[in-house]
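All protein chains but one are shown at their positions in the complex.
After this line comes chain A, so read on.
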Amino acid sequence: MTVRPVLRQRLCNGLGVGALLLVWQYLSTVLHPVILPRPSATLGALVDLLFSGSFLLDVVLPSLTRAVSGLCLALAIGCSAGALAGYSQTVEAVLAPLKHLLLGLPASILIVLLILWLNGGNRLVICAVTVMLVPLFYLALLDGVRGLDRSLGEMAQVFRIPLWRRLTRIYSPALWHALRPALRLAIATSLRVTLLTEVLAGSDGLGQTVLLAQTYLETERLFALVLLILALIVGIERLFNLLLRIGRSS
């Protein structure tokens, strides 16, 4: 992409944001502030939140830690199971009912069940994120392994190339190609599931803060929290893309 199309794209993005703000501003003058606060009031509430002592440390950080922990756990479990199922149709058949169960159950039902079994806390949120994301990584790795070039596997066997070198030098690009879209989707999903679980379970963190703002009709604070959550998801995705670029250039 050359400089001009990038500039044009940024300009169009800016226009889109401006249009949304204008619609928001107009609607906020028509509707009651409890239903829809003004953008300026929301911005003020956001600044108050960010500079209110330990908000980032006590509210944002625990939620982020849970989301990242669940993501990492799901990555490890899903990739291992997906790789095994990719190599063995027996393993795939054994895991098929569990896969259908996890994919078929709505997130809210699954979380309610987990609340019943795990009774709140860090363990519940991390477990919910893990359970929701495992199928995503499982399917990605399953497809990735199935798509590997078997003839290169035979070549590696004949030349007695060790497993670690096969993984890193021969298979990693194909596996990464299969895993990358899943990882991108999982980043945003991990934060969504974390918040949903915190809201449903009443666990401390960003989700509970959202719930309290809604309960006490602090709509400006509620909208400020929504903006903050969006910024977090975009920020983490940008960080992921940056790490990818660094990985490619090194």
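By definition in this document, a residue touches a chain if its C-beta (ideal position, glycine included) is under 8 Å from a C-beta of that chain, and two chains touch if they have at least 3 such contacts; residues count from 1.
Throughout what follows, contacts and distances are computed from a predicted model.
UniProt lists the omitted chain of the complex under the protein name "ATP-binding cassette domain-containing protein" (options: "Chemotaxis protein CheA", "ATP-binding cassette domain-containing protein", "LmbE family protein" or "Probable chemoreceptor glutamine deamidase CheD").
When the missing chain is restored to the complex, the residue among A:54, A:89 or A:151 that touches it is A:151. Checked against the full complex, the candidates A:5, A:53, A:173 or A:247 give a single residue touching the omitted chain, namely A:173. Mapped onto chain A, the interface with the missing chain covers residues 151-152, 154-155, 157-161, 165, 169-170, 173.
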